[in-house]
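A protein chain is absent from this complex, but the other protein chains hold their places.
For clarity, chains are labelled A, B and C in written order, and residue numbers in each chain start from 1.
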Amino acid sequence: MPGNSFGKVFRVTTFGESHGKGIGAVIDGCPSRIPLSEADFINEMAGRRPGRSPVDTPRSEPDSVEILSGVFEGITTGTPIALFIRNQDVRSEPYEILRRLFRPGHADYTYFKKYGHFDFRGGGRSSARETAARVAAGVVAQKVLAPLEIRITAYTLEMGGVRAKRMDLGVIHKNPFYCPDMGVVDRMGEVLSKAREAGDSIGGIVEVRASGCPAGLGEPVFDKLSADLAKGMMSVGAVKGIEIGAGFEAARLKGSRNNDPITPSGFTTNHAGGILGGISNGDDIVIRAAVKPIPSIMMTQETIDREGRPARLALKGRFDSSAVPRIVPVLKAMAAVVLADHYLRWKSIS
Amino acid sequence: MPGNSFGKVFRVTTFGESHGKGIGAVIDGCPSRIPLSEADFINEMAGRRPGRSPVDTPRSEPDSVEILSGVFEGITTGTPIALFIRNQDVRSEPYEILRRLFRPGHADYTYFKKYGHFDFRGGGRSSARETAARVAAGVVAQKVLAPLEIRITAYTLEMGGVRAKRMDLGVIHKNPFYCPDMGVVDRMGEVLSKAREAGDSIGGIVEVRASGCPAGLGEPVFDKLSADLAKGMMSVGAVKGIEIGAGFEAARLKGSRNNDPITPSGFTTNHAGGILGGISNGDDIVIRAAVKPIPSIMMTQETIDREGRPARLALKGRFDSSAVPRIVPVLKAMAAVVLADHYLRWKSIS
Amino acid sequence: MPGNSFGKVFRVTTFGESHGKGIGAVIDGCPSRIPLSEADFINEMAGRRPGRSPVDTPRSEPDSVEILSGVFEGITTGTPIALFIRNQDVRSEPYEILRRLFRPGHADYTYFKKYGHFDFRGGGRSSARETAARVAAGVVAQKVLAPLEIRITAYTLEMGGVRAKRMDLGVIHKNPFYCPDMGVVDRMGEVLSKAREAGDSIGGIVEVRASGCPAGLGEPVFDKLSADLAKGMMSVGAVKGIEIGAGFEAARLKGSRNNDPITPSGFTTNHAGGILGGISNGDDIVIRAAVKPIPSIMMTQETIDREGRPARLALKGRFDSSAVPRIVPVLKAMAAVVLADHYLRWKSIS
Partner (left out) sequence: MPGNSFGKVFRVTTFGESHGKGIGAVIDGCPSRIPLSEADFINEMAGRRPGRSPVDTPRSEPDSVEILSGVFEGITTGTPIALFIRNQDVRSEPYEILRRLFRPGHADYTYFKKYGHFDFRGGGRSSARETAARVAAGVVAQKVLAPLEIRITAYTLEMGGVRAKRMDLGVIHKNPFYCPDMGVVDRMGEVLSKAREAGDSIGGIVEVRASGCPAGLGEPVFDKLSADLAKGMMSVGAVKGIEIGAGFEAARLKGSRNNDPITPSGFTTNHAGGILGGISNGDDIVIRAAVKPIPSIMMTQETIDREGRPARLALKGRFDSSAVPRIVPVLKAMAAVVLADHYLRWKSIS
């Protein structure tokens, strides 16, 4: 049974492969009369494009989003919005070796086991390129959320073991890592460069914060806001952990400390991460994702071929050394999609 | 829009409140011809019942599961299986104060904001009692998984800051905390007793492991096995964080170390937690959940009443001091439900 | 994959068998703060109960609806509403022969083929008794629709070939057949009695009319209001045909005649049956269902046994001679469920 749709009322279905014709999304359930143009996508799409940092993969596509349907005279019509991002710079040759060998840490092995046949070029459907469609959908989601005046911010809390000590959200667009602490940016860059020189890669931790969300979003007991955020984030390739609010730290706190006192002017702490019983409580929604190091490395690795015979693989080509800066707008987009969906779900019963 | 169903092919819908008539589940999509009787539920239901440890809440219901439909002559018929667990020991009086005051860390505030009207007795729908239906559904899920010979185990990795150092799954049913390390059980008990004496509570970390799962389960790009496991776990009250495999530790590893080498006899490490690209890879599936300290504490807390006026609340009554031992079978059940659903989803395209 | 849920925002899941413990429904997505009590179900449940006409099946259960969850202090809470109707008068003996032989026109054969094992007593899950849950859900749906002031009426247009010539909706509760034409009621009764005496059965045509529905309900291109009404009606056992507005007659009209002229005060005709392009247009929604003669007849019929060997079957026991009067409240309920669902769906984007 298929799994390429996300959301129930604001429903995003994505399609496309890394080295096929392109990547796309169909958004069904977007309300009508929202202004939307192809220009609206430029900024966010640029945010996930490689080439932001000097150590990024050289593949650099414009990633312009074409609106195929659902918009008339610059305004949404309530019908499905199809978005398409054509692949432009698709050299398949470097990937011929993947016809035979599985890359450790990649989905090659599992796609082969599941489907028997898959587009191995650049990871095909399992490529990070798939996230372009998520970012595009996130742009529309943010437009849907406009009446709520929710502000979603995403930033790098930690990369390669270097952690931000200050939280200055004003600077996250002033450095290539979306880091809220300018004081650690150079150190992050050094760690990244060093990994790249070694043909290795690093991971990190990304935090997403949604301010201004009203109390009441989330549908217990299974479609809790926290549960859908966790699913949305965990569905992004490379994410291996999720925390809401205090997260794993909460496991070590006493109840008397973890409970957020309630006052007439709001909660005095936010260990809950803005969600109680799966429903937003009006405080900032705070969610963190652990991003694993990118599995594509230049170092020689042990693997097997399609026939199960042992082999050694040393990838050559153009690879990021970390998913972290590029995944930041993707996680922001997923948060926007989840919130837009729950906003519209909430309207149905209000 | 409603959120009380989970799964797509093996679909569980739950209902019921803590102090209403009872808790139930309707399982739609269970294949026919599976032997099932009310006795099959006894063990797992007992596992989540309070009273396992000497410091547990004194409320102790038999929690017998009644099969209302879907089974004929001891065998499932393929029609919906309705399960009902009648509430027996429901004293509402201690909860009258909740008609006025919101308990910090609880869903009272958000349910009131969302629904305007809610059954506040014992938490109503947001009570941990809701998980009884999940455990019952998990029993059926495990029967569905029987042909795959998957073995699911859940245990307490850490409680109140005390962490298991050994992993002996053979002992988890030999101590009241489902701890795989008998050497730390006493220490866990002390920390729990101390918290209880102080009128406080503690949290912990639970790990779930599924062995024997074949490669191929999971539906990218959104309904990845990891994403659905994360959602299922995060939908359980008190869970604030999720890790698959190396989890947050992966964020600090180099790619060369985090990648699991592939050999003809399998993966040599399991940082992936048995899931690559959202699809099971044949290795053990490993997932951890951070459980917050139970918010019901006896200590006086700052809160507000329904009119927003400041108030102080000191709960009296019967409360667990930790959700941890009781949540173990619940998380096991959710893993079983997710795997059963994905097993049946996988069959539809195989 | 399961099929026992209907609706997306107002979602009804039913369970139960004719001769099991009972029949039930879980309604997920009902807004909070709607007054609801067990007494609210009495009238509609009585409407589908056998025994209305002198020729009905003698099995006559009170069919009282028990609310298991989702209502607190007489008001819905927004959590799932579980309804249960206990089977009381369940004599299984007359059905022992069905363990061996398939009844022509019944689902015995297909349930056996699909599930391999089924509760054959009284049709089990495929019994008309299943519709009790639909009627109960319809009562809640009508409460959800209250703000729209939609009035849904259902009546027998034709039975056993006898067709109503007048449309006096004021009399449909003054005769046992819900017929809007008192002038044909006696003739209907005669045809029914005659069929019963012969051990045979008759069918008919039921019309459902929803007045006061605002323009705008329905979600093209697949979840059109007409499409969901058609599905809802066709999912009721015994229904073999559906018409909206002019229906099959429209196939023979010219466009110039079938088009409903639009004037400042509304449409001058209603061939569309209140739905254009799958969206309600503000006029009365009119839908008709063809109801086949009940397949349970006393006459000897040709059939086969489970091993495929030829056999002859003459049913004995208590059977209706027509589904028609009893199906009228069921079809009304389904219309209410579809409209309630689309009303809430419409709210999510409005």
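As a convention for this text, a residue touches a chain if its C-beta (ideal position, glycine included) is under 8 Å from a C-beta of that chain, and two chains touch if they have at least 3 such contacts.
As the structure is a prediction and not an experimental result, all values here were calculated from the model.
Taking every chain of the complex into account, the chain not shown here touches A, B, C. Which of B:V9, B:V65, B:I85 or B:A290 touches the hidden chain is settled by the complete complex: it is B:V9.
Contact with the chain that does not appear here is found for just one residue of A:G124, A:G160, A:G277 or A:P295, A:G124.
Within the entire complex, the positions of subunit C that touch the omitted partner chain are 1-6, 8-9, 14, 102, 104-107, 109-111, 113-114, 125-126, 130, 158, 160-161, 195, 198, 200-205, 215-216, 218-224, 226-235, 237, 240-248, 250-256, 258-264, 268, 271-273, 275-282, 290-297, 299, 301-304, 308-310, 345-346, 348-349. Of the residues in subunit B, those that touch the hidden partner chain are 1, 8-9, 29, 31-32, 78-79, 220, 344-345, 347-350. Although one chain is not shown, part of subunit A still touches it, namely residues 1-5, 8-9, 11, 13-17, 20-22, 24, 26, 28-29, 32-33, 66-70, 72-73, 75-82, 84, 114-119, 124-125, 344, 348.
FYI, only the chains that are shown with their structure count from here on.
Both subunit A and subunit C derive from one sequence, and where they touch, over half of the residue numbers involved are common to the two copies.
Measuring from the averaged C-alpha position of subunit A to that of subunit B gives a distance of 26 Å. Taking each chain's centre as the mean of its C-alpha atoms, subunit B lies 39 Å from subunit C. Rounded to a whole number, the gap between the C-alpha centres of subunit A and subunit C is 46 angstrom. Multi-chain contact residues of subunit A (touching two or more other chains) are listed as 1, 8-9, 220, 345, 348-349.
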